[in-house]
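Yeah, one chain of the complex is gone here, protein chain that is, but the others are all in their spots.
We just call them A, B and C in the order they show up, numbering each chain from 1.
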Amino acid sequence: MAEKILKKDDIGRLYSELEKEYKFYAPTKVKGNIAFKKISNAEEIELEYLNSKVPPKDVLFPQKETIFEYRYEGKDVIIEERKDLEDKLLIFGVRLCDAYSFKLLEDFFASGDFQDDIFLKKRENATIIGIGCNSPRQSCFCTSVGGHPFQKESTDVFLSDLGDTYLVEAISEKGESLLKKLSWLTDAKKADLTKSKELAKQAEEALTTKFDFDLVTKVLDENFEHPVWQEISESCIGCSSCTFLCPTCTCFDVIDENDEYNNRGRRIRIWDTCQSCLYTLETSGHNPRPAKIQRCRNRIMHKFSYYPSNYDCLGCVGCGRCITACPVNNELRLIIDKILEIEEKSGEKVSA
Amino acid sequence: MPNPYIPMLTRVKSIISENEVRDIKTIELEFQKEEKYKAFDYIPGQFAEISIIGKGECPIGIASSPTEEGTIKFTIKKMGTVTSAFHNRDIGDTIGVRGPLGNGWPMEELKEKNIVVIGGGFAFSTLRSLILYVLDDKHRKDYGKITVIYGNRDSGEVLYRDVLEEWEKRDDIEVVLTIDREEEGWTRKVGFVAAIVKEVAPSPDNAVAIICGPPIMIRTTVDELVKIGWKDEQILNSLEMRMKCGIGKCGRCNIGSNFVCIDGPVFSLAELKKMPNEY
Amino acid sequence: MVKFMGLETENKEIENNLREIARELLKEKKVDVIIGYKKGTLPLLSQPIIIDSEEDIDKLIWNNLCYVNLAKYLVPRVPRFVDPEKGNLTVGVVSKGCVGRALIHLASENKINLDEIKIIGIPCNGVVNRQRIEMEIGEKEILEVSVLGNNIIVKGKNFEKEFPFDEYMNDLCKVCKIRKPPLVSKVPDLCVGECEEYSNIVDEFTDIEEFDSKTPKEKWQHISEALSVCTRCYACREACPMCYCNLCFVDQNKPVWFGKTTDLPDIIVYHLIRAMHMAGRCVACGACSLVCPMGIDLNIINRKLEKIVKERFDFTSGLDPDALPPMVNFKMEDAQEFMLEED
Partner (left out) sequence: MTEPIVETKQSENKEWEPKIIAFLCNWCSYAGADLAGVSRIQYPSNIRIVRVPCSGRINAYFIIKSLTDGWDGVIVSGCHPGDCHYISGNLVARRRFAILKELLEFFGIEAGRINFMWASAAEGERFAVLVRKATEIVKKLGPNTKFDKKW
């Protein structure tokens, strides 16, 4: 299908046409931060943004989510499954690193003998409209983890910001059928395509942080007990900013919430984090990961060693949120540097 | 694929208080729908997420054997919020069950082999399941000699007295019971499990040792076994870990890249030695 | 390699003094390790650093971005502050006023032995309110920050903006009366560097008058809106030097006291009870607000607490290691106007 052009002034029209069919999620300003929320007005859409504070995984895997509801009738329990999973979702204006995270999440939740039906159903019913990242931040490193500021593959429809207009490309079948509904879009010219390509190139060049993650994985696999972990975890204060703002973190806790006056309740899941002491604390009092060193290590190992060995890809999309969020600036780039230093040092020894 | 987080509903059929202190109970559950029971196809050593809806969920090893038809059993010690709530249940109460989960004891690999079962204290539940399974008429011929070494702090803590007595009467299974300290009226062995293992000295030839118990018992027992020629591959353990989902999604029960809930809970000592020491 | 970013400031003198003192302390073996700040890798940030050799001394910095309260690393001690053989090491702590206060208050709660630390006092003129600046800059990337005179100059691609420092410093710093670590008469050689003796701190609390005069409805509106974005990551708790409990009340599960979700009632309850626990203990460092990834401003609550404690119990935390904290203390004549009485 041919590429189309969407004028920036026509976003409102796009919204009002799609809003009837889809639950329309878009980046919008909430208390000074960009967040993906279900919007009720096209004016709220904020497309000129760096990236959202809380990643858009929040839409498909919200911080608090009902697994099922229940009712007590005497000694009987009646379980009611969720009915809203069939709603059609539209996630508009997602950065490409986050769009890629949806693929990772989907692969993770679909892996193994048990599939997470709740997430997968939502994912199936969600259409993702991605937007190219013209000016990546200093803390971004998507190209090192197999992404790209203009990586179209993980979206359904792809937008690139050409100044006054957006170039619109349908990437998947879902995207094509969505574009068919927007028949009023004009056709793109060759110059627009060239411009988009140019922007992509510029964006790629703007990314200065680059890592060889194959090497990182190799070093991590060999150095579980290395003293560098002590150094890495030293200044960590054990808050969970990095994990809560991570687009690929999936850990959750399961809780029963009761409405005691009405003999009903719901089993919910809420985000949990490997940085919390309670995460692994057993009822007996034994804790397999009792200190910060183990918890910090678990986070890094999970993303860059366990993920590759279990799912054959890195558990990171290079969005840089953990880098900007860390309050003590104990950030990922430094950690990776320290890990790679192990390899350099051992290399020196061999050559010496 | 149905939502894997939704429990199947069962009812409490019977409750047995297992020990003198009365903080361990065995609860027998009957499925509310017959077809759900049919679908609940498990082997010894697997566990299930059982929940009191409104209180929470916890992973418990299945104590009954697939050969005991009609119901499933769990032995629960009163420890935290959910397990305490289990101790307050009455007959007829509704209980949710999700499972079976985990890999369980490798029943196929154990065939034709001698089995040495070593248990300590309350961790005997999945071992009970295993022994009942092997002793069943349908399966007995598939397996070799069975030796059971079961240790407890005192005689009041011995679980499953009825089946133990039955086993002691049989001649195709050797049962060695022990308690830590001498006690009046106790006619069986006295001493820590490791010491008894040394005394019994089970032969490693064509055999597999299955060990469940507190960490200190496991460590000392494994030392003894290694001394008399057992190999790491022949020693099986069942691990415990904090779990929420039981299906490899909630993240917390990983040891290295393995999840205890889906790759375990049964690991051989050889496998454990390859994993980081985070359990 | 990641580039470390400095902050161009005019207080080089403080920095030089600090390094001088630190060097001497290490050389004369008065301390085993020093904890201080070093340059961060992002503008508007600094990093804590632990130093045990003289080579690293030049990494120590001091500027208006040093907002982490270093007392946090002493309770409990990070592994490097404990020698497997010698036990607790003597730690030199680069301290602005509030870090010094935190250390002294923790000593009054018997969490720190003042003989095992040295306070390297620094006169602080306030830390930059980074969240406020980030929010006002909005969706543009900040690449460089400098403080010159009374101006914070923020530069990025195609923009440069100036913020007056006295307005864009952290709200608690604006009203701070204890800018240098307090001297402790009982342990006279506790402080090296610039410290000061404080007696009778007068505070009018004019800054929260406006909020205090609001109607309950307006207050609720403000508080519930501000807190509604909380993700319950507990960064505020983890950054707070006073939050050292092994198991926080929100994590307790036998029994479960309060909900863990991000529903508004649960968020409010968390912040309310945490505030309760801060009464008479908060040292007004503002770390909780400055580390919040969502940029929630908790300062106003801390100020209110300070006011209640000052007015009711005439107590200022972190001045005297021998003073009994107000919440474990009582006076027969404490005001009780709030108690229900017969008409």
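As a convention for this text, a contact is a pair of C-beta atoms (placed from the backbone, for glycine too) under 8 Å apart; a residue touches a chain by one contact, two chains touch by 3 or more.
All of these numbers come straight from a predicted model, not from anything done at the bench.
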Residue of C:Glu28, C:Glu85 or C:Glu342 in touch with the missing chain, whole complex considered: C:Glu342
Residue in contact with the excluded chain [from A:Ser16, A:Thr186, A:Thr208 or A:Asn263]: A:Asn263
Chain not shown: contacting residue from C:Val187, C:Ile308 or C:Ala323: C:Ile308
Interface with the unshown chain - residue positions in chain C: 211-212, 214, 216-224, 249, 257-259, 263, 265, 268-269, 272-273, 275-276, 279, 301, 304-305, 308-309, 312-313, 326-332, 334-336, 338-343
Interface with the undisplayed chain - residues on chain A: 72, 74, 257-264
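Here is the rule we use: only the chains that are shown with their structure count from here on.
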Mean-CA-position distance for chain C and chain B (Å): 51
Whole-Å separation of chain centres (CA-atom averages), chain A against chain C: 32
Interchain centroid distance [CA atoms averaged], chain A/chain B, Å: 39
Touching two or more other chains - residues of chain B: 80
Two or more partner chains touched - positions in chain A: 253, 255
Chain C-touching residues of chain A, taken from the complex the two chains share: 30-35, 46, 48-50, 53-54, 63-64, 135, 137-139, 209, 230, 234-235, 237-241, 243-245, 253, 255, 257, 268, 270-271, 273, 276-278, 293, 323-325, 327-331, 333-334, 337
Complex contact set, residues of chain B against chain A: 1-7, 9, 11, 51, 53-57, 79-80, 83, 92-94, 96, 240-242, 244-245, 247-252, 254-257, 262, 276, 278-279
Interface residues, chain C side, partner chain B - complex: 253-256
